[in-house]
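Missing here: one protein chain of the complex. Every other protein chain is in place.
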Amino acid sequence: MQEFSITIQPRFYETDALGHINNASIAAWFEVLRTSFLDSMGQTNPADAMGWILASVQIDFKAEIFYGSDVTAVITEAVVGNSSLTMTCRMSQRDVTTVTGRAVLVRMDSDTKKPMRIPDGLRAEIEAL
Amino acid sequence: MQEFSITIQPRFYETDALGHINNASIAAWFEVLRTSFLDSMGQTNPADAMGWILASVQIDFKAEIFYGSDVTAVITEAVVGNSSLTMTCRMSQRDVTTVTGRAVLVRMDSDTKKPMRIPDGLRAEIEAL
Amino acid sequence: MQEFSITIQPRFYETDALGHINNASIAAWFEVLRTSFLDSMGQTNPADAMGWILASVQIDFKAEIFYGSDVTAVITEAVVGNSSLTMTCRMSQRDVTTVTGRAVLVRMDSDTKKPMRIPDGLRAEIEAL
Partner (left out) sequence: MQEFSITIQPRFYETDALGHINNASIAAWFEVLRTSFLDSMGQTNPADAMGWILASVQIDFKAEIFYGSDVTAVITEAVVGNSSLTMTCRMSQRDVTTVTGRAVLVRMDSDTKKPMRIPDGLRAEIEAL
């Protein structure tokens, strides 16, 4: 697929006493990547963004990330199910893969609060990638 | 006044690469102290809590705070204006004063979105401290 | 096993515009749980705590967590490998399971920066649970 990518500039407060970026900040960055991807699909705030819930997230830490140089975060795959969207990601710094991850989102009907089928337009757009 | 106090256990992710608790985490702790104080006044979530906005916050950093031992956070003064509530705080760790702060909150009318007079019951309760 | 448990009081700033606790805050809470567990094993800051790195984390979001009532976070299982420690957790609020998770930590030799065998004393202590 054509990869969707953003650049993240590590922030000093995102480091911890071990001298690297803390794992919780990386979970937060993954959200930034997911929302940016959904934004690029027109799933903008508020109503559409609100229509997605996070069902699960998996993060594998391959190498430390440090303050002081940019991180590239990429959606490497986006797979549409009936009501779910599974995204895998990779983050790298100075050409070293530091993180891989996978998140499963579910499209919710804001009225019934139940999972709903992902609309065909969005489905086609993601599958076209 | 009879001081209102809470205990905060520093979290590892709240440290930064300088090896101490980051200033942004301390701003967050001050919110924990303020909301705990308001909760103790019956200003509980959701409607009442929503009725307060933060107008300003001042934090003075007197000494570093470290991971590994508890922090005591105290409201040292709470002064009620017409629609405002000014709280001063002190945080200490191992009997060392590490932070002093001051925050001004304003009571908002949730319908008109304008400042409203702090209700007499709450006013009396705070002044009684 | 005898479960290790802590209580977490959700903080207002940990909510997001969807009105519940944000997923990144839950990743942060999982770290609080892990460090508390390691602390209880005498793996205290700084040197010992520094000896662990997080290799992976998986979080499944079962139900929303809200501001205003306590969360119980439990280590449901801790399995010792050669140099790894795999912990599973469950978080609940008002008796509803809201989160389950799994994290793999690796014990590092602070000199060689390579994985090292988990010391027998600690190994026995965890296995005794």
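Chains here go by letter, A, B and C, matching the order in which they are written, and residues are numbered from 1 within each.
Rule of thumb we're sticking to: contacts are C-beta pairs under 8 Å (C-beta built on N, C-alpha and C of every residue); 3 or more make two chains touch, one makes a residue touch a chain.
Since this is a predicted model, take the numbers as computed values, not measurements.
Looking beyond the chains shown, say which of B:Gln9, B:Ser56, B:Ser69 or B:Asn82 touches the absent one.
From the options B:Gln9, B:Ser56, B:Ser69 or B:Asn82, the contact with the absent chain belongs to B:Ser56.
Considering the whole complex, not just the chains shown, which residues of chain C touch the missing one?
With respect to the unshown chain, the touching residues of chain C are 12-13, 15-17, 19-20, 22-25, 67.
Since one chain isn't shown, list which residues of chain A touch it in the complete complex.
11-13, 28, 31-32, 35, 44-46, 49, 67-68
For chain B, which residues lie in contact with the unshown chain of the complex?
Touching the missing chain: residues 17-18, 22-25, 27-28, 31, 46, 50, 53-61.
Here, only the chains that are shown with their structure count from here on.
List the interface residue numbers of chain A and of chain C, divide the shared ones by all numbers used, and answer same when the ratio is over half, different when under half.
The interface is built from the same residue numbers on each side, given that over half of them are used by both copies.
Measuring centre to centre with C-alpha atoms, which chain is farthest from chain B?
Between chain B and the rest, the longest centre separation is with A.
When the mean CA coordinate of each chain is compared with the mean CA coordinate of the whole protein, which chain is closest?
That would be chain C.
So how far apart, in whole Å, are chain A and chain C when each is placed at the average of its C-alpha atoms?
Between these chains, centre-to-centre, one finds 22 Å.
Two or more other chains in contact with one residue: find those residues in chain C.
28, 31, 46
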